[in-house]
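Only a single protein chain was left out; the remaining protein chains are all shown in position.
To keep things simple, chains are lettered A and B as they appear, and every chain counts its residues starting from 1.
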Amino acid sequence: MTAVLEVRDIAKSFGGVHAVQGVSFDVHEGEILGIIGPNGSGKSTLFNCILGQLAPTRGEVRIDGRNVSGKRPSELNRLGISRTFQLLQVFPQLTVRENLILAGQEHKGSRLGRLFGARDAGLGAAADRMIDFFRLGHLAHENAGGLSYGQQKLLDAAMAFMAGPRLVLLDEPAGGVNLTMLASLKERLQAINRETRATFVVIEHNMEFVMALCSRIIVLAEGRIIAEGEPAAVRRDPKVIEAYLGH
Amino acid sequence: MADFLQLLISGLATGAIYALAAIGFTLLWQTSQTINFAQGEFVMLPAFFALVAMTWLGLPFAVAVVIAIVCSMLVLGLMFKVVVVQPLIKQGVLPLVISTIALSVLLKEGVKDVYSAEAQPFPTLFPDVTLSVAGVAVSLAQVGVLVVAFGTIVALQWFLGATRIGRQMQATAQNPTVARILGVPVERMILYTFLINAVLAAMASILISPIYLAKFSNGESLGLAAFVAAIVGGFNQVRGAIVGGLLIGVVDNLAAAYVSTSYRQAVPLILLVAIILFRPQGLLGRREERAV
Partner (left out) sequence: MISPRLAWLLVALGALMLVLAPIDLTGIGIPYPGLKRYGTYIMTLWLVTAIAAMGVNLIVGYAGLETLAQAAFVGIGAYVTALMVKAGWPFGLAFLASGVAAFAVGIMLGFPALRVRKHYLAFVTLAFSVLAWLVFRNEQWLTGGVMGIGDISRPTLFGHTLRRHVDFYWFVLAITAVLTFALWWIIRSPWGRAFTALRENPIRAESLGVDVRLYTLLAFAIGSAYGGLAGSLYAPLVEFIDPNPFALGPSLLFMLMVVVGGAGRFAGPFVGAAVAVLLPEWLRFAEGFYLLIYAVLVMTMMAFCPTGIMGLAERLLPARRRPTAAATAPLLGEAKP
């Protein structure tokens, strides 16, 4: 198995605060890796460093063995890395379908070609398939801002998959989603993982969700990895229990 | 050298006046996210309150000055907040910006139509005497302006730092939500900020009008100077506005003497662009971590 994503000794400080202190791990093709940890353990900062949203203080990120440190989020996205956000991030004034087309259009053809080409950049059919896949069919032409919270979460996830990414980083996909929607989200994510062999990295607070979804879990506390392994093993690890209870 | 010192002193004098306007601009931004595009007109108008009191009502200058300050507090403080800013604050920054641009047109055209389109001479608070100190000619009027402007600034700094209301105002400026939780009467603090801005504008108006004459169109250059001073100093810092104001006054004066009179206005603007390029947080601002 080759590593799709290699994180090497990433560290990030804000002023005197060391949010992430030398984290390294690999993610393999087709894997669903979970990253958990108490509040303030550096999960989101780590994500933002991997994704070019923040510049890490030191360390290196490699995609398919290629160093991509210092690339901007849009460049990383066009290399096949996609993400969702912890807080809702859809385009409220665009319809569901337009949101999805937008999520794919920068991967299709040349920029000038898109100006003179078709309005949907040739992505209409793909967007419709994605809408069906996430069971948003009845909402395709609604403005995204009018959707319920859970529906927007689904749309957010659907957008991350629109360009057929190799690697998807999901930042608390289950946060604020009700139980029915949660089951549906988990099942859809696993279906995509099976179908496309896309690799996932998931940050999550909801233990049930992450244990059921992920094949391997990394536990962060105070900016360092304190445990790593299969869900069942991590759950029993005394260091993990201590990190959560001690917090 | 004597020339240079003279230019420096007169630059500091106008700069101190710019600083007054810039401080008000910054305070409004901090407490109510109001980018006041009418700030220049706020400095233009109070002189006309005084002129109306003197020429139409025949009152002495000293009384007229007091009337100008009180009218400013009512019109540019209270009315501005209640009539213009309050209904718009929930609409976001742009509608409020547009509204203050319209307000600047309103004040400018209003003064032109109601009072006069001509530049009006304005009495000075200080005797027009020039002293010679070690070969440098120093005008007493300039020293007076410096003293009054700095006195105002020091008093304001003392008020903000040492009094209970002042500290509550600072808390409101830094984080209104937390301030509210801590029991600060946020709405009243915001009103005080508007009143202080009005007083600062009135002071600036009375100090600058003897130099530039009182004219309806003065607000354009004054507003620009305050705006540039606030950004150059560091957009959300009162200290920054003071340094920015003084710097712009001096730079403007030196540019007029040593660069060219026709491009004197350009120098502060180029300074502004340079600051935005190389030190966007302003001279005294703190750098913020930025996503994307």
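What we mean here is this: contacts are C-beta pairs under 8 Å (C-beta built on N, C-alpha and C of every residue); 3 or more make two chains touch, one makes a residue touch a chain.
Just so it is clear, the structure is predicted and the values come from calculations on it, not from any experiment.
Trainee: Which chains here touch the chain that is missing from view?
Mentor: Across all of the complex, the chain we cannot see touches A, B.
Trainee: Given the contact definition stated above, which residue among A:Leu115, A:Leu179 or A:Ala232 touches the chain not shown here?
Mentor: A:Leu115
Trainee: Per the definition of touch given earlier, which of A:Ile63, A:Ala103 or A:Ala243 contacts the omitted chain?
Mentor: A:Ala103
Trainee: With respect to the chain omitted from the figure, which of A:Phe85, A:Phe133 or A:Tyr244 is a touching residue?
Mentor: Going through A:Phe85, A:Phe133 or A:Tyr244 one by one, A:Phe85 is the residue touching the chain not shown.
Trainee: Can you name the residues of chain A that touch the chain not displayed here?
Mentor: 51, 53, 72-74, 77-78, 82-83, 85, 89-95, 98, 101-103, 105-107, 111, 114-117, 119, 121, 141, 143, 145, 159, 162-163
Trainee: Since one chain has been left out of the picture, which residues of chain B touch it in the full complex?
Mentor: 33, 35, 37, 84, 87-88, 90-96, 98-99, 101-106, 109-110, 112-113, 220, 224, 227-228, 231, 235-236, 262-263, 265-266, 269-270, 272-273, 276-277, 280, 290-292
Operating definition for what follows: only the chains that are shown with their structure count from here on.
Trainee: Return the distance between the CA-based centres of chain A and chain B, expressed in whole Å.
Mentor: Each chain reduced to its C-alpha mean, chain A and chain B end up 48 Å apart.
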